[in-house]
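One structure is given below, represented as structure tokens, and several questions about it will come after.
All protein chains but one are shown at their positions in the complex.
After this line comes chain A, so read on.
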Amino acid sequence: MKGYYSRKLHSLLGVIPLGAFLLSHMISNFQAFEGGKEGFKGAVNLLNSLPLIFFLELFLIWLPLMYHGIYGLYIAYQAKNNIGNYNYERNIRFTVQRITGVITFVFVIWHMYDTRFQIMIGKITHDDLGAVMHDIVSNPVLFVLYIIGVVSATFHFANGLWAFLVSWGITVGPRAQRVSTYICMGLFVFMSVLFILAMTGFRNSEFQAAQAAIDVVKTVLA
């Protein structure tokens, strides 16, 4: 595909559907903090009760994620980052966008292996997800790694939204771009806080699985 179209598609997919998915993911996870175990279960069930869930997942998550991730790695590889000589705020965000993109790529694969993949191979069910998350975030090292992954993902999305607005010609002048910086960086902070709260929610012992389930989870994580 011609560069212009492939790059435009990359930018579009990052916001719709991937960004939108990240937001919905944040809201359903936040249920773990707000509504506890039952709240989270309800949110998971709600999502899984959507009609044609297989196709929704395929076309709104899997394919866009693969395209955006792989093409994004190529974009990151192409840049000759130069914050040493040009340590301007915008240039730093340019480099951080590429770094967080790579971190998010790795994190998403890891996170999907722990959760969605285990469901796919039948080791756990959707009801066990809370317990899986509880076990992960109760481990201090994994908890920190998860925070890094989540904060990278939210930054990559919020800053990517800023760049989306520029590359589709929505924010043109310096003032519009400045205002959009405030909004997008505000969004980044807001989303990070909500995600981290959700993760602390998962640390709550009510997510602890019954002994039998713990064994399943342990073998999964081992």
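FYI, a contact is a pair of C-beta atoms (placed from the backbone, for glycine too) under 8 Å apart; a residue touches a chain by one contact, two chains touch by 3 or more; residues count from 1.
Just so it is clear, contacts and distances are computed from a predicted model.
S.K.: Have a look at "succinate dehydrogenase", "Tryptophan synthase beta chain", "ABC transporter ATP-binding protein YxlF" or "2-oxoglutarate oxidoreductase subunit KorB" and point out the UniProt protein name belonging to the hidden chain.
M.R.: Record says "succinate dehydrogenase".
S.K.: Which of these touches the unseen chain: A:70, A:109, A:172 or A:193?
M.R.: A:172
S.K.: Could you tell which one of A:86, A:113 or A:190 touches the chain left off the display?
M.R.: The one listed residue touching the chain not shown is A:86.
S.K.: Tell me which stretches of chain A touch the chain missing from the display.
M.R.: Chain A touches the missing chain through residues 2-4, 6-8, 75, 77-82, 84-86, 88, 90-91, 94-95, 163, 166-174, 177.
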